[in-house]
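After this line comes chain A, so read on.
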Amino acid sequence: MSAEVFLDVQSVTKRFGGFAALNGVSLSVRRGERFGLIGPNGSGKTTLINCVSGTLRADGGRIVFGDQDITTLPAHRRTRLGIARSFQIPKPFMSMTVVDNLLIPLEYAAGGHGAAAMDEAMSILRLMGLDAKARVRSGALTQIEMRKLELARAMAARPKLLVSDEAMAGLSSNEVDDILAILFRLNETGITVIMIEHIMRAVMRFSERIAVLDAGEKIAEGGPDQILADKRVEKAYLGE
Partner candidate 1 sequence: MSGRAFAVAAVVVIAGGLLVAGLGLNQYYYFAAYVVLQYVVLATAWNILGGYTGYVNFGTPAFFALGAYTAVVLIKWLKAPLLAQLVAGAVVAGLLGLAIGYLTLRLRGVFFSIATLALTVVLQTMFVNWEYTGGARGISLARPATAPFYGSYVQFVFAVMVILAVLAVATAWCIERSWIGRGFAAIRDNEEAAECMGVPTLRLKLLATTVSGMLMGLAGAPFPFYITFVEPASVFDLNYAVNSLAMPMIGGTTTWVGPVIGAVLLGSAQQIATVTISSELNLLLVGVILVAFVILAPEGIVGLVRRLSRRDPA
Partner candidate 2 sequence: MMWTWTRSRTCAVLAVIAALVFGAWPASAQEPIKIGFGMALTGGLAAGGKSCVIAMQLWADDVNKKGGLLGRKVQLVYYDDQTKGATVPGIYSKLLDVDKVHFVVSGYGTNLIAPAMPIVMERKLVFPALFGLANNEKHNYPGYFQIMPAGPRPALDWTNTFLEVAIRQTPKAQTIAIVGADAEYPHNAIAGMRENVKKAGLKVVYDSFYPPTTVDFTPIARAIKALNPDIVFVASYPPDTAGMVLAAHEVGLRPKLFGGGMVGLQFAALLTKLGPKLNGIVNYDFWVPEPTLKFPGIDEFLKRYQAQAAKEGVDPLGHYLPPWAYSYVQVLGQAIEGTKSLDQQKVAEYIRSKEHDTIVGKVKFGGNGEWAQSRVLQVQFQGIDSGDIAQFHKPGKRVVLWPEKFKSGNIIYPYEKALK
């Protein structure tokens, strides 16, 4: 089993001042897996993702990706190794067109250039249904389009591991289905996907395994059914 482990988070700790946002969290994601990460607001999901993607540096513990220790690697190096993420609050490159947004990861992380990169960007946009907006300034997109752009841009980095941070918040159920379909398709091509989501229906449908965080600690891990049955999870979500 351990040969299969693709991302190994080993008792990672992150503190902000006196407040421990993550307290010795460990989890392992297998190659090609669809992995769900849930937890109430402020439970440390995004902090954990930040530590994995390199936006934050863990105070303690180790993070291993493939066979490389990436704990202290800067974020852009991790992206080049194959970890790409979308942001919960969309952070497009506002002054650029939609397609140029994709060219950044294509050039910087995936090593593409010229016409080939442009073609690849356009095909990703087609996949996301954004091709009509390719030449529009990304600042002019709607919220939903921006979410799609987030995902599209992450895909443009040609990731081996894609971290989708609440990509579906605010989408209609049809759109949620669209995105899910895209993520499924990506996964079929061999990309490992970590999904952080509030929309339970989506997480449960998508994930093979799920980890639950509460107050900076992992309180449960297992298949969707296991998680739904877990008392501690219920308590964490519904309170006492």
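Structural remarks
Criterion: a residue touches a chain if its C-beta (ideal position, glycine included) is under 8 Å from a C-beta of that chain, and two chains touch if they have at least 3 such contacts; residues count from 1.
How were these candidates chosen? In short, all candidates are chains of the complex that A comes from, given by their letters.
The structure displayed is predicted, hence computed values, not measured ones.
Note on this complex: chain A touches candidate 1; the remaining options among 1 or 2 do not touch it here. Of all residues in chain A, those touching candidate 1 in their complex are 53-55, 74-77, 79-80, 84-85, 87, 91-96, 100, 103-105, 107-110, 113, 153, 156-157.
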